[in-house]
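Selected chains only, in their assembly positions.
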Amino acid sequence: MPLAEKGTVISNHQTGRDLWEMEFLAPGIAAESKPGQFVNVRLGDYSDPLLRRPLSLYDVEPDAGRITLLYKIVGRGTQLLSRYGSGQLIDVMGPLGLGFDLVQNRRVILIGGGVGIAPLLFLTRELVARHNEVIVLHGTGSSDELCSQGRFSKLGVEYKVATMDGSSGYKGLLTDMMKEALEPLPTDYIYTCGPEPMMSAVAAYASQHGISGQLSLEEHMACGVGACLGCARKLKETDTAYVKICKDGPVFPLDAVQLSTGGS
Amino acid sequence: MNEETRENLIDMSVNLGGLKMQNPVAVASGTFGYGREYQDFIDISRIGAVIVKGTTLEERCGNPAPRIYETPAGMLNAIGLENPGIDVFLNVYLPSLIEDRVTVIANIAGNTVDEYALLSRKIDKHPGIAGIELNISCPNVKQGGMQFGTDPDLVKQVVEAVKSETSLPVIPKLSPNVTDIVSIARAARDGGADALSMINTLMGMAVDIDRRKPVLGNIFGGLSGPAIKPVALRMIYQVYKEVDLPILGGGGILNTRDALEFIMAGASAVSIGTGNFVNPVVAEEIALGLEKYVTEQGLTGINELVGAAVL
């Protein structure tokens, strides 16, 4: 059952270009959390910014009551978030949304683009616990956005990187690396989160090879609980109904979603 | 008399044109779903009234995405009245609200006067609803909606038609997108309204300068939140002075002090919309905050404060 909690910030520091990590204590939320779910965070005490900001559960240690977020500073809310200091209270609602389905005893690939890596760490932890062979592919623009290596390594999984500028790992698109990285061994399941054109390429690859999987979507949110009907999206253009990303998602089957392939 | 004894004598209940609320704090239509969405966060039986999502005769799938956008101290929404239709509401969503002993106010929107009448008839026949809020002010749908709320004659017609179908308290919800709110309020009264709900959202928009397009799929949306509070207070003040009907006031309320501003400007009860998104327990907090204020000020009830700031 989700709840609203005042978390106590443990630490909050920069870990890469525009990337920050915040740890806070929120035992109630931590106890309920599943990979792929998110929290909705209120920032500041004033009316601007007004709405909460949705952020994935990057890591959760239920026993310690500890939650970690990985966030990229893109606007006013995330900027304010970076100013919280240890000991301060932070107003959090969660865990919200439906998380990832957790497979067992499989060879699974997790593909994260940029800060889309966020929901995949907690997922990795849980997948490892379920005896899966986990391979994580992470693509960014440059090596200074690769801040998660240590955390993934600690979980003992394979973690491969691609950077557009070649400053680390494979030089080029993550999805180009993907093809090389995944074959010839068979992949049983794919989880992905990142820019839609990237996820679109992943979904195409998966469909081509008959691999099932899940992805995580984003939409601007207000309530985060399905009450405002704001975070609506048609999964396929031909659908008549809109799903609500906050409640029906943010995780959806790879083949259920028609993704933007880029352009504008 | 000590504080504790006095507290027992304090009357926080409100009679909104025949609609009884245990406390003056309602949650506004479209911001609280059908009550169940926030159930994990708040004991909804403690809320004065839950005004459910705007309901139409037939199911509506709503407007294209994006539907919401944050603005300075406010937000735009263009949901487009997505809802499952009146029958599903009455048969599927309402029962659990009744079970939870919630005071439920229906919110209806029609494309024609007849549709408003038909919706009201269906509701009237169905036990468990305490009142009907008429959404004649939704800026986000092409047909129906706002044009009803901006023309005094149509307002009167709609209210009359609804009143003839139901004995429930009827509360038209006024659009702020008008030159003269008082004339609209008078028309609603002349049509037989039992109370007035004000204000709905201001019509606004935002531009995505990177894409060089309107942000919202619907281009225009309704502006809500603290940004509109001064406009809401002004209109409530004007109407309170000129029209003798109880007012359910809202627009940007985030806390007890905001609610007191509305009550002193003439609102008999308040509604919280966008505030729920900011703080899911805000309705309960404000109900308690108002009770504390009334106690501390040595008043006998919230009613003593209604219109206290009107000169």
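Here are a few things to note about the model shown:
Note that the chains take the letters A and B in the order they are written out, and that residue 1 is the start of every chain.
Throughout what follows, a contact is a pair of C-beta atoms (placed from the backbone, for glycine too) under 8 Å apart; a residue touches a chain by one contact, two chains touch by 3 or more.
The structure displayed is predicted, hence computed values, not measured ones.
Copy numbers for the complete complex, expressed as a formula over the labels shown, read A x2, B x2.
By definition in this document, only the chains that are shown with their structure count from here on.
Averaged C-alpha coordinates give centres for subunit A and subunit B that are 36 Å from one another.
The residues of subunit B lying in touch with subunit A in their complex are 30-33, 37-38, 40-41, 53, 61-70, 72-75, 77, 79, 82, 211, 225-227, 254, 274, 276-281. Per the touch definition, subunit A reaches subunit B in the complex via residues 1-4, 42, 47-52, 91, 93, 219-234, 240-242, 247, 264.
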